[in-house]
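Shown below is the structure under consideration.
The complex appears here minus one protein chain, its other protein chains still in place.
Let's look at chain A:
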Amino acid sequence: MSDPTKPGATPADPARRAALKTLAGAGAAAAALPLWARYTHAQSAAPIRVGFQMHATGIGAAYGRWYDRTTRAAARVINAAGGINGRPLEIVTEDDGTDPRRGAEVVEKFANQHRVDVAFGTLFSHVVIGSAPRAGELKLPYFVVSEGHHVASGMLNRWTLQPGITDVKSQVLAVAPFVAETLGRKVTMIFPDYAFGHDHRDFFSEAIAAQGGEVIAKLAIPPTETSFTRYFPRIPRETEVIYHVMVGPAVLTFVKEMGEFFGPSRPAIFGFIDSLEAVDLRSPGLDFLEGTYFWEGMPRYVQPDQTEFDRHFRAEVGIDENGASASDPRDVSTYAHMFGCWETLYIIKRGMEAAGYAGPQDRQKLVEAVEAMTDMPESNEHPQGAKLFNGRTHQVFGQQHVSRLENGRLDVVRTVPLEETFYPDEVDYTTRPF
C-alpha cells in the first residue's frame, strides 16, 4: 500500500522499470501533455459521488420510489449540463428499509466503503434522527429531504442540513391564517398519537391561537388503530373545522368512516396531502373529501399559472399533468415532497462550486458554503418556487399552497408567500464545532 509519490516509498523493482521503459514510447503523447492538463483531466474524470439513502422497502417505499426517480432525473440533467465543477455526478443508492438502525449502517457504508462525497435524500424523521449522529461523527455532509422539524429544532448536528424542503412547523404556520379566516376558528384536530402527530398538534394549536382561533378537541389516534368509528362521536358539536393528518395504510378507512359518520352535513375539513401522497384521489371511498382542503408543498395537478420551471421539472422526471407517471397514469407520484430531492442536488452542486470542492478533505468547506447561502430564486433549479435558506438553523423556507379538492383534482386556492412562514430561530448550528 506504499504511495510512490511519498518520500521513502518502495522503489520500483528492475523488471517493473524495464516494463515501464518499453511503455514509455507508447505513452509519449500522453507524457507530452503539460502537467496541469494531466492533473485537470485526472480530476475531471473522477465523479462526485452522492450517497442516496433510499426508503426502497418498509413503510416509506412509495415515497422512496419517487424520490429515486426524481434524484435520477436531476442527476441526469445536471450531468448533461456539465456536472459539478466539470465532474460528473454519480448517485450511489442504498436501501435503508425505512429503519433507523439500518439507516445509521447505510451512512457508515457511504462514508467508509463507498467513499461518497456527501449523503442525501432521507425522508422519514425517525430514520433521519437515527442516522444523523453517525453522519456527524463521520463528518459526512448529510442533506436530508424530510420536512421534519428535527433539523431546525437543534437536535441534530453541524453536518446535517435541510436546504431543499421546508419543515412542518413553517408549513403549519403558513396554513393557520387560511384555516381561521376561511374555514372557521373552532378546530378539532385528529392526528396519529406519535411524534409526527404531536408536532402538528403543538405547532397548529399555537398558530391558530395567534389567529384568534382555538383547538377545541384533540383526538390522538393510537398508531395501531385500524377502525376509527369510536373516535368520531368525540368531535364536539360546535366544531367548525376538522384538521386531520392521518398517515399510513389506514388512511383510506379513516376517510371512509368519517364520511359515514358525518353524511352530507359535515364541518369544513382541512388536511395535509402527506396522508394521500402516491394515492389516486379518485380512489373509491375518497369522494367524501370532495370540497375539502389540503396543504401541498408543490401542486400535484398542473395549475393555470404553471411556471416554465414546473413544466421543465415534470418533463424531466416524467410526470403528467395530474401528477402521475407519464407512462402509467395509475402510478401517482409524491409530488408535494419529491421536488426536495431535485432542489437539494442543485444546492449540493452550488455549494461544491462555491467551495471549490475537490474531494472529501473539502467537506467542511462545503457545509460552510451551504450555510452561507440565502436566496434561491425560482428557476429550473428550484421549480417549487423561490426559497430562503437560514444557515444558522440549516433549514430552508419557501412558499406553501392550500388546495381544494374539486372533481377529483386539487386546485390551489391560496399560495402563502415564504415571508409568512418564518418563525424565530431555535438553534445556531454555526456556533457548534465541526
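The rule is short, and it goes like this: a contact is a pair of C-beta atoms (placed from the backbone, for glycine too) under 8 Å apart; a residue touches a chain by one contact, two chains touch by 3 or more; residues count from 1.
Assume contacts and distances are computed from a predicted model.
This figure omits one chain of the complex; the name its UniProt record holds, of "Amino acid/amide ABC transporter membrane protein 2 (HAAT family)", "NADH-quinone oxidoreductase subunit H", "Simple sugar transport system permease protein" or "HypC/HybG/HupF family hydrogenase formation chaperone", is "Amino acid/amide ABC transporter membrane protein 2 (HAAT family)".
When the whole complex is considered, the residue among A:48, A:116, A:140 or A:156 that touches the unshown chain is A:156. Only one of A:195, A:216 or A:302 touches the absent chain when the whole complex is considered: A:195. Among A:90, A:108, A:240 or A:362, only A:108 touches the chain left out of the display. Where chain A meets the chain that is not shown, the touching residues are 56-57, 94-95, 99-101, 104-105, 108-109, 112-113, 125-126, 129-130, 132-134, 136-137, 148, 150, 155-156, 193-196, 198, 222-224.
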